[in-house]
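A protein chain is absent from this complex, but the other protein chains hold their places.
After this line comes chain A, so read on.
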């Protein structure tokens, strides 16, 4: 899985913001992870601790905010919740769904010093 590279991406963002926003330690990191993002939260936690070692975020707490998968059902003409990409509409069974949310993976907020 690519959670390790994603955590390296997070670390790069932290290092950039440390310069632009003037902080030297990161205590806590909030990530928004969508159900359809392909990211495994447990693997993310595991990689996070390893990647942040000896960085400005060594020992930082990781908070994961889960976002549900959302799609627009063309048949029902309304938004529905889904847990995977290949799922059919929970209301009408159609596969004509357009994913509208839940594929994000974002650094939302930091607690810094």
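By our rule, a residue touches a chain if its C-beta (ideal position, glycine included) is under 8 Å from a C-beta of that chain, and two chains touch if they have at least 3 such contacts; residues count from 1.
Everything below uses one rule, namely that contacts and distances are computed from a predicted model.
Engineer: Looking at what's absent rather than what's present, what does UniProt name the missing chain, "Branched-chain amino acid ABC transporter substrate-binding protein", "Putative circularly permuted ATP-grasp superfamily protein", "Hydrogenase maturation factor HypB" or "Sulfate transport system permease protein CysT"?
Structural biologist: "Hydrogenase maturation factor HypB"
Engineer: So that we can see where the missing chain sits, which residues of chain A does it touch?
Structural biologist: Residues 1-2, 5-6, 8-10, 12-13, 15, 17, 19, 21-24, 27, 31, 38, 84-86, 95-96, 104-113 of chain A touch the chain that is not shown.
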